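Before I ask anything, let me first share the structure, which is written out below as structure tokens.
Only a single protein chain was left out; the remaining protein chains are all shown in position.
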Amino acid sequence: MPIMNPEEFALASRRAHQADSVVDVYGVTVGGLRPVVCAGPCSVETPEQILACAEAVRKSGAHLLRAGAYKPRTSPYSFQGLGERGLKLLAEVREETGLGIVTEAVDTDTFDLVEEYADCVQIGARNMQNFSLLRRAGRSVRPILLKRGLCATLQEFLLAAEYVLAGGNPRVILCERGVRTFADHSRTTLDLSIVPAVKRLSHLPIIVDPSHATGVRDAVPSMSLAAIAAGAHGLLIEMHVQPNQALTDGPQAIYPSQLERIVSDTASIAAILAQSKVPQPLI
Amino acid sequence: MPIMNPEEFALASRRAHQADSVVDVYGVTVGGLRPVVCAGPCSVETPEQILACAEAVRKSGAHLLRAGAYKPRTSPYSFQGLGERGLKLLAEVREETGLGIVTEAVDTDTFDLVEEYADCVQIGARNMQNFSLLRRAGRSVRPILLKRGLCATLQEFLLAAEYVLAGGNPRVILCERGVRTFADHSRTTLDLSIVPAVKRLSHLPIIVDPSHATGVRDAVPSMSLAAIAAGAHGLLIEMHVQPNQALTDGPQAIYPSQLERIVSDTASIAAILAQSKVPQPLI
Amino acid sequence: MPIMNPEEFALASRRAHQADSVVDVYGVTVGGLRPVVCAGPCSVETPEQILACAEAVRKSGAHLLRAGAYKPRTSPYSFQGLGERGLKLLAEVREETGLGIVTEAVDTDTFDLVEEYADCVQIGARNMQNFSLLRRAGRSVRPILLKRGLCATLQEFLLAAEYVLAGGNPRVILCERGVRTFADHSRTTLDLSIVPAVKRLSHLPIIVDPSHATGVRDAVPSMSLAAIAAGAHGLLIEMHVQPNQALTDGPQAIYPSQLERIVSDTASIAAILAQSKVPQPLI
Partner (left out) sequence: MPIMNPEEFALASRRAHQADSVVDVYGVTVGGLRPVVCAGPCSVETPEQILACAEAVRKSGAHLLRAGAYKPRTSPYSFQGLGERGLKLLAEVREETGLGIVTEAVDTDTFDLVEEYADCVQIGARNMQNFSLLRRAGRSVRPILLKRGLCATLQEFLLAAEYVLAGGNPRVILCERGVRTFADHSRTTLDLSIVPAVKRLSHLPIIVDPSHATGVRDAVPSMSLAAIAAGAHGLLIEMHVQPNQALTDGPQAIYPSQLERIVSDTASIAAILAQSKVPQPLI
């Protein structure tokens, strides 16, 4: 490896790659003008639940299915996910619905298994600086969805992506999911200003997760539209067919009807942006 | 005054007033479906500068003119504004352009003078809990634009508005302008999640200031569109005909051409929201 | 006034005044090796209450009495203080106990009155950037106790002091009282690292208020000792003879017995610091 300046995200930088990168996830293009909506329940719970959710996602017009089989949980006593059984259920609903699967790998031990089943491997906010996991992701054959840590600076975020890129995997999608602040009306504070900042400094696509950011179902539609208007390339949204019965994160899961409107409205907003002559951020 | 629960923003609450309040500023309605754009330079500098800026604002299709005659400055050695002479220049450009004036009152001593010239009196972020100033605003004949403090909670923000309402002035417009966080890619972190939260709890209109929030010109268009998509009733934007020569805040002032696109694009986004059936936040 | 660099706190700087400044408050020296303890109730409530509190302060060995006659309150419906009657009661207990009085001025309108009765005029955290109030303090004949704003940077804090110094009043005591963060085990996060930072950059004395910072009675003794060990010149502590009956801030008011131990233990810690050869921060 050539000697690099440790403070620089060389491969993630616009200087390394002037045009926007686009990342293909099971035939869906992330990083272009069309916003990509990836939706689904927090966790895979049962065969019936994940199939019903996936069908609602497909029916809404969203493009990818998200759901967790391995869950990083604050407490050792919380439900930790179905593990491999969850991954197999996800593969089955992919067959049924044609939707590509985004699911999380929480450690290097289970990365191989997740990689085998997933179309895009998510690295969660708490693992943004799990450097061993980032190095493993750098050797992956799958695209990586990398979430911003809860108090990560822009430089730290791009340097985390750099670990993956430097490992040989160029397919990284960034994801803003809210940062910790004093504000108490929202679980975290969604920092949409990082979207134009990332687009100025980096060629990597960036999407937004309004569900974990706000923690409140009724804030998700507004923040979804705001994210696309801010220039994000897509959304990662928690949706459940029966939010009140969800094993995890029910209060922030939206209803299928809300998802339909989000897909439709964000497409309309993206069309406005595509036609707009608002001077773009300088590179 | 009846005995009130000190933790409640009784008059600012949806419980007190179920319908959205609309506030008239010199014939412009703030709080309805059409987003209101209030733009102009940070400070009134010279007769020529303020007139040129005001004409650019009018030409862009924006609705109100903002500019400071009294400036709250971090340092005692910074330019503190033209004072009454600035107010008189603002009144003159109102005559010339027909644009209503939004300008800041920084203390109770000069409030009378500001009130005499302004169509809407701004109370800045650093004064959000200047309770004497809030009480004076409560006795004002003008609508009040109240900016959120740099680390104010939602409850503190609404209780600050409550001071104005309880003083007898029902015409309050709230304004989000970014909060202090660890993030360093933006001067402050624009907290758009407060928009749906305010709309859930309060009937007062809320607008957004992307200029002070980001401190970076090229982030202003994105954040303006995002604010309207999040449901904000309008924008407060710094624009200058010659940003590089501005006495204050030049790096965050946008160009007139950027303002034109923002006015146009936000109107298009608002039209999408008006037609959308996204389930609204429950009251 | 000569042309100054607006980013510099010229008069507050060590460059302007190499030696530590000491400020005399009613015969008590703030800024020397002996830590000064200023204690008392949040508010003046009744003649009996303030006298009992003042006597407990004197008996504890603390050096100054603090209590508010004008209270800046988040809600317009909260108890706002006794006003001038409170100031007169404070003057009476000064006669009785010999303790100098530190009390807050919340606006320019009442500053004259507060100045007449107080031995040291406090400017609260929410008013740290109330520049009109700072200018009035700059013309005061009294020393000023200036609290750090809830999200003020070190530079903003010193520039706020600079307003007072530039106005002609060299007697400023700084006070750290906690900053807003995500942490929820304490009302705010007491930032003791600002103590050595202030001492490096400025000659002004700095004290610490552990009561408002933590909001929890039982954290006050630990944080008091920590503040003095960090090099603070004194403490501002809420103490009440009957905390459970306090009109304001009862849960954070300590008992007189706790105050006695704090006075004694901080004196012991200061004696260790005075003898220590720990290399001091470089100027």
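As written, the chains take the letters A, B and C, and residue 1 is the first residue of each chain.
Simple rule for what comes next: a contact is a pair of C-beta atoms (placed from the backbone, for glycine too) under 8 Å apart; a residue touches a chain by one contact, two chains touch by 3 or more.
Keep in mind the model is a prediction, meaning the values are calculated, not measured.
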List the shown chains that the missing chain touches in the full complex.
-> A, B, C
From C:5, C:46, C:222 or C:245, residue that would touch the chain that is not displayed = C:222
Residue of A:48, A:96, A:109 or A:184 touching the missing chain in the full complex | A:109
Would you indicate which residue among C:6, C:196 or C:250 is in contact with the undisplayed chain?
-> C:196
Just name the one of C:140, C:214 or C:248 that touches the chain not displayed here.
-> C:214
For chain C, which residues touch the unseen chain?
-> 151, 153-154, 179, 181-186, 189-197, 200, 213-214, 218-219, 221-223, 225-231, 255, 257-258, 261-262, 264-265, 268-269, 272-273, 276-282
So that we can see where the missing chain sits, which residues of chain B does it touch?
-> 180-182
Where does chain A touch the missing chain, residue by residue?
-> 1, 3-8, 10, 72-78, 106-109, 126-127, 129-132, 150-151, 155-156, 159, 162-163, 166-167, 179-180
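Heads up, the rule we're going with is that only the chains that are shown with their structure count from here on.
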Type of chain B:chain C copy interface by residue overlap (half), same or different = same
Could you find the chain whose CA centre sits the greatest distance from that of chain C?
-> A
For the pair chain A and chain C, the C-alpha centroid-to-centroid distance in angstrom is 47
CA centroid of chain B to CA centroid of chain C, Å = 34
Find every residue in chain A that makes contact with two or more other chains and list them.
-> 181-182
